[in-house]
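Yeah, one chain of the complex is gone here, protein chain that is, but the others are all in their spots.
Order of writing sets the chain letters: A and B. Residues in each chain are counted from 1.
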Amino acid sequence: MLTSFFKAFTNLFKKPQTIDYPVTSIEKDKEYRGLIEYGESECIYCLKCEKACPPGAILFVPVENPPKNEKNKKGLKYHYNPHLCIYCSECVRACPKPEEALWQSNKKPPIGIKDDKVNDGWFELEKLKKV
Amino acid sequence: MFDFKPIRKKSPWILHYNAGSCNGCDIEILACLSPKYDIERFGVINTGNPKQSDVFLVTGPVTFRSRERLIELYTQMPEPKVVMAVGSCTCTGGVFRDMYNVEDGLDRYIPVDVYVPGCASSPELIIDGLVKALEILESKTKEIEKPFKLFRNETNKDGVVNRRNSALKVGEEIDDEEN
Partner (left out) sequence: MKKTINIPIGSQHIALLEPVRFKFECENEKIVGVGSDVGFVHRGIEKACTTKFKFDGIGYVVARVCGLCAITHSMTYTASIEKLIGGEITQKAKYLRILLLELDRVHSHMLCLSHTCENAGFEAMFMRIMGDREDIMEIQELITGNRVQFDYISIGGVNRDIDAAQAKNILAKLELLKHKVLGYIDEFTNNWSLSLKFKGIGVLTLDDAYRFNTIGPLARASGLQADVRNEIDYLPYDEVGFNMQTHSDGDINARNLVRLSELLNSIEMCNNILEGLPEGEIFTKLKGKPKGDTVVRFEAPRGELMYYVKGNGSAMLDRVRIKTPTFSSIPAFSHVFMGADYADAPAILASFDPCLSCTAK
């Protein structure tokens, strides 16, 4: 019983084990697997990232005002859903220009609320793709 | 009278249900209660009782066997309540989209307020989502306790008071411009 008193007394002067998160921010490592980012001017529209993604989180959909690029022959635009992605970075390994057109940063993904239409908006984009 | 409005968000109790997930997000919720990322300093306790909780945490794409228990738990929770979908599988179906025993996402069944992404979501994202859910809980509390009218005002003509048409029909609301 004396050992437990001694241990409780020395624990008064140690640093606490808790990190109080929203007040003090936590630094992430440089190699942390975060959001996927896209450079629009360097893309050559080969569509390899769309075939390599397991859940299908990248879609190229025909729209009325496509971005102006001489390789974009069919009028496509890039769409990405951070709530469907599993952050495995298969798309970065399949891209022929991995540092300029598509790369993985170490930022945290954003949190969605009800008005963002995370699920219903994606079903409408998939219907446009099939037509 | 004792006023509950400003203190309801100071101690939210949570209820956690696993609707068919791979257990990755469940371990991260259990790690939130451990000493490193302590959410008990916000006043949160993990109870298993739906009649005593404010926030509903769901993980996993909803499978056909677990639909009934999910709806029973949702209707037994008292108002005001917030529903939080944790993980990519719960928001939109994740890797399991289009498989034969799975519904694609939680908002096909019950109305969802906060979506937390990630596979598996790290405890920092869960704490960010919980802080946003507490703001939504505060605005829902203020809306419930606002006063509203049940009857129209009575008309007064030549000293005779007429209350015959003062009841409202179902679903009708009073315009405030009419007095």
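Methods note: a residue touches a chain if its C-beta (ideal position, glycine included) is under 8 Å from a C-beta of that chain, and two chains touch if they have at least 3 such contacts.
Everything numeric in this text was worked out from a predicted model, so none of it was measured.
The set of chain B residues touching the chain not shown comprises 17-28, 30-31, 33-36, 46-48, 60-61, 63, 65-66, 69, 73, 94-96, 98-102, 119-120, 122. Panel shows chain A; residues 17, 29, 31-33, 52, 54, 86-90 of it touch the chain omitted from the view.
Following the convention adopted for this analysis, only the chains that are shown with their structure count from here on.
Partner chain B is touched in their complex by these residues of chain A: 17-22, 26, 54-56, 81-87, 108-114, 116, 118-120, 122.
Against chain A, in their complex, chain B makes its touches with residues 35-38, 41, 88, 91-95, 97, 104-105, 107-108, 111-119, 124-125, 127-129, 131-132, 136.
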